[in-house]
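Only a single protein chain was left out; the remaining protein chains are all shown in position.
This part shows chain A:
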Amino acid sequence: MPYLVTLLELITAIIALVAYAKYRHSKEKYFLIFLWYTLLIDVLGAVLGDIFYVNNNGVYNAYTISSMLFYFYWYYTILKKKVFKKAVIVFSLLFGVVAFISLCFENWNVYHSYTFVTGALFLMVLTLFHFHQLLNSNEVLIVKHKLSFWISTALLLFYVGMIPLFFLAKYTNIMGLSYQIILLSLNVILYGCYMTGFLWTKKEYNRF
C-alpha cells in the first residue's frame, strides 16, 4: 500500500512531462523537475527502508526542507504584492531557523516534526495569499485553466488534512493501516489536483 503513493507520483510526473509544452514558459516550469525529484526521493526512501532495512527518515528530512524551500521560492516568484514577497522571505528565514535548530538538537534519523509543521503552516498562509491575489485580478474568470491555482489548491487541501493528522496521530493510537489509508487519501487529493491542473491548464493563461 505505501507504494500506491509512489505510483501516484509516477503518474503525475509523467502527465507533467507530457503537458510540459503548456507551461514551459511559466513560473511553474520547475514543477516538472520537482515532481520527478519527489518520485526519486520516495523510491530512494523505499529502497533504503524496505530492501536494506536502513532508517530512511534522514532522506525524508532532507526532502521536507528542500521541498518547502522550493515552494517558498515558487510563491516568491508568483506573488506580486511587495508585502506578500516580504512575507515569503520572513517565512523562509523562520523556517530555516526552525530547520537548523532541529538539525542541531534532534537526531537526523528521527523525522523532524517541528520543521514539517512550521513549513506546512507557512505554506498554507502562502496559498491563501495566492488565492487573494487571484481573487483580486481578472484571472478569477479563467482560474480553472491556471496551473498555479491547481497547485495552490492541492497544497492547501493536502496540508489542511495533513496537519490535523500529524497532531492526532500523536495523541490517539492511530497507526499502521489507518494512518496509511488517510495518508493515501490525502495524497490522492494532492496529486489529483496536480493532474487536473496539468490536464486542464491552457498555454495562454500560464504566461505569468
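To be clear about the criterion, a residue touches a chain if its C-beta (ideal position, glycine included) is under 8 Å from a C-beta of that chain, and two chains touch if they have at least 3 such contacts; residues count from 1.
Quick note on the criterion: contacts and distances are computed from a predicted model.
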Completion exercise
From "(2Fe-2S)-binding protein", "Lactate utilization protein A", "histidine kinase" or "Anti-sigma factor", the UniProt protein name for the chain not displayed is "histidine kinase"
Completion exercise
The listed residue (A:A21, A:V83, A:C104 or A:L141) that touches the chain absent from the view is A:L141
Completion exercise
chain A residues touching the chain left out here are 131, 134-135, 138, 140-141, 143, 153, 156-157, 160-161, 164-165, 168-169, 172-178, 181-182, 186, 189
